[in-house]
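The complex is shown incomplete by one protein chain, all other protein chains being positioned as in the whole.
All chains are identified by letter, namely A and B, in their written order; residue positions are counted from 1 within each chain.
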Amino acid sequence: MFDQILQFVLTGVTVGATYALVALGFAIIYNASDVVNFAQGEFVMMGAMSAIAMSAGDGLPIFLSLPLAVLVTIGVGILLQKFAIAPARGASVVTTIIITIGASIFLRGVALLLWGKSIFAMPHFSGEQPIHIGKATLLPQSLWVMGGAAFLVLGVHWFFNHTTHGKAILACSCNRTAAKLVGINVGMMMLIAYGLSAFLGAMAGILVTPITFTSYDAGVMLGLKGFSAAILGGFGNPMGAVAGGILLGLIESLAAGLISSGYKDAIGFIILLLVLFFRPSGLFGKATSERV
Amino acid sequence: MNVRKILTTLTASLLLTLAAGQAPAAEPIKIGSFLAVTGGASFLGDPELKTLQMYIEEINAKGGVIGRQIELVHYDDGGSPKKSVNFAKRLIQKDKVDVIVGGSTSGSTLAVMPLVDRAQIPFISLAGSVKIISPVQYWTFKMPHTDAMAAAKIYGDMKQRGITKIALISGSGGFGKSGRTQSLQLARQYGIEIVADESYGAKDTDMTAQLTKIRDTDAQAILNFGFGTGPAIVTKNVRQLGIELPLYQSHGVASKKFIELAGDAAEGVRLPAAALLVADQLPDSDPQKPVLLAYKKKFEAKYGPVSTFGGHAYDGLHIALEAIERAGSTDKAKVRDEIEKTRGFIGTGGIYNMSPRDHLGLSLKAFKMLEIKDGNWTIVK
Partner (left out) sequence: MRRLAGLCLLAVIVVLLPILFPDNYYVTVVGVTALLHAILAVSLNLLMGYAGQISLGHAAFFGIGAYTSAILTTRYGWDPWAAIMAGLALTGLVSFLVSRPILRLKGHYLAMATLGLGIIINIILVQGEQLTGGPDGLGGIPTLSLFGWALDTDLGWYWMMGATLLGVVWLALNIIDSRSGRALRALHGSEVAAEMMGINTTAAKTGVFVLAALIASLAGGLFCHQQSFISPDSFNFFFSIELVTMVVLGGMASTYGAVFGALILTFLPELLVVFEDFEVMIFGAILMLMMIFLPQGLFVGLQNLALRWLNRRRSAAFGAVGE
């Protein structure tokens, strides 16, 4: 029994690490610009798909196509901010949600045209020989995912708390006008925030696709789960988002293993709803006060 | 005034009658199709559409059927039954097609069946569920083997290997679920006991939790019904967990893509599939061989690796056209009767023998049991 649970936990943390990266991307964009970016899942998809496309057949070697794919995705994120979000500033919350939904559909359509409807695989970074921990097994790629995610999360944390640019982005979200008054180039900060989110998404895609495969519509479910994880952890709290992601992965895996594999997604959402009922701002969210 | 009016009307009517006399010859035969070209089931609809387009082009170049050219009117329903219903209505009412060959997924087909019944138009479905032809609907026919037949074929092979207890793991889409239902229903008949029954979501990326549970039962084999990324991930997870039990897949993975995705883990996996995948391994005496090789060659020259699903479209199109040829017209009732009278048609799925009580026309014999060896399909004797 213990071995079983160990397996569930290992799997849950691997899946959760991906959710965490996507959730972190959501949190960053929300923190910077009050926008829920429903195209976040598409960043993950683009990172993976462009890497595969560039190294397909006689293409570039993998160590070149990976960073290039990340750069391409960052570019897409920046374009998204500049041409879809920035022009619509001042629009209501729901309007921007629809814009990002439109963006996610658009990106999916582009992926469909460029790469077709097939499913694609990526080679594992260091082979597929499973590692044994008791009776449970772990793929080496899972270690890449978990390690990579941890590294990125720490990096983001350091960026926001110990660098000028990071703090500047946080300042923009607190009070845009005040930020401008102290000389922060708000427009540039927005671009950096979106680029950073896209970077995280692309990294998540590259790290996890060897295990999960990818296709033009692989981003949808991920975006949804990432959003749920971000809410679970407390929307707007980056570390909360990460915690939410890992927690969601664990819940799904344990529910599949211990309760019912058919209803595991439902159980995940039920738990999310229960959390929200008792803590309406998520697990680690700051309680908001409304100014009247 | 009056004389002029009478003269103009007379001339007009004369011209019209002349024109009417000319009309029928050039009118094209319209084949309507709604397929899941994009979306989760695109591995079905995409090769189906390509096959239809490819062969209609070829047949038109050779002069068409009964002296008429063939026109394909197709829509992409993305696998959504709601859209299929609307597109079917569009095909029937707006485009006024003569025959419908389509319905990549069971859901789309089942949704449309009452429609074709009311519109009285022959419909050849390319989907797998046994519910499409059982009970038999007057206007609906079906090309692929049913999920029930797949389960039966697999169980037959299991019996041969002395397997009596199995674990089921299935995708929660229509194909996976109906495969699971048929597997559960037929188990007792073949003396098989199902000791575990797990499922996963279509977009899930890890099934180790379910397989860990299965590993701890006394199952002697694992049966996975599903398509898309699911079965590939299941196969890889099975290897990852070190489970040495025989793994059976369904015909949902009957394409090279599965071997590509599952990689080395696919070694030793068995599945039932149409003979198209192993055409060159068939004995020369097999009547299907020339048809299969021709289709394979033609498709691969233009589009890449062949798929059994495209083959269903080949069968459907040719059966429909041959029925039109035999009926001598596109009269829907006559064409339907001729489709029902299809005998000995050698298609990619097998040899079709339809009857009023059997709107599929295939036997288990046409389904081959395959095993993956060295990244290739081989026939299990």
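Just so we're on the same page, a contact is a pair of C-beta atoms (placed from the backbone, for glycine too) under 8 Å apart; a residue touches a chain by one contact, two chains touch by 3 or more.
Since we're looking at a predicted model, the values are computed, not measured.
Asks: Can you tell me which of A:6, A:71, A:91 or A:239 touches the chain that was removed from the display?
Replies: Considering the complete complex, A:91 is the one touching the chain left out.
Asks: Out of A:9, A:22 or A:36, which touches the unshown chain?
Replies: Looking across A:9, A:22 or A:36, the contact with the absent chain belongs to A:36.
Asks: Can you work out which residue in B:131, B:270 or B:318 touches the chain that's missing from view?
Replies: Counting the whole complex, the residue in contact with the absent chain is B:131.
Asks: Can you work out which residue in A:1, A:181 or A:273 touches the chain that's missing from view?
Replies: Once the missing chain is taken into account, the touching residue is A:273.
Asks: On subunit B, where is the contact patch with the chain that was removed from view?
Replies: Given the touch definition above, subunit B has residues 37-38, 75-76, 79-82, 85-86, 89-90, 93-94, 106-107, 110-111, 113-114, 118, 129, 131, 172-174, 177-178, 181 touching the missing chain.
Asks: With the missing chain put back, which residues of subunit A would touch it? List them for me.
Replies: Counting only subunit A, the missing chain is touched by 30, 36, 84, 87-88, 90-99, 101-110, 112-113, 224, 227-228, 231, 235, 262-263, 265-266, 269-270, 272-273, 276-277, 280-282, 288, 290, 292.
In this text, only the chains that are shown with their structure count from here on.
Asks: Report the inter-centroid distance (CA atoms only) between subunit A and subunit B in whole Å.
Replies: Those two chain centres are 37 Å apart.
Asks: How about subunit B: which of its residues touch subunit A in the complex?
Replies: Interface residues on the subunit B side: 37-40, 42-43, 46, 172, 198-201, 203, 205-206, 208-210, 212-213, 216, 228-229, 232-233, 236, 240-242, 257, 260-261, 263-264.
Asks: Which of the residues in subunit A come into contact with subunit B in the complex?
Replies: Within the complex, subunit A contacts subunit B at residues 3-4, 7-8, 11, 14-15, 18, 112, 117-119, 121, 128, 130, 136-137, 139, 208, 211-213, 215, 217-218, 220-221, 253-254, 256-257, 261-262, 264-265.
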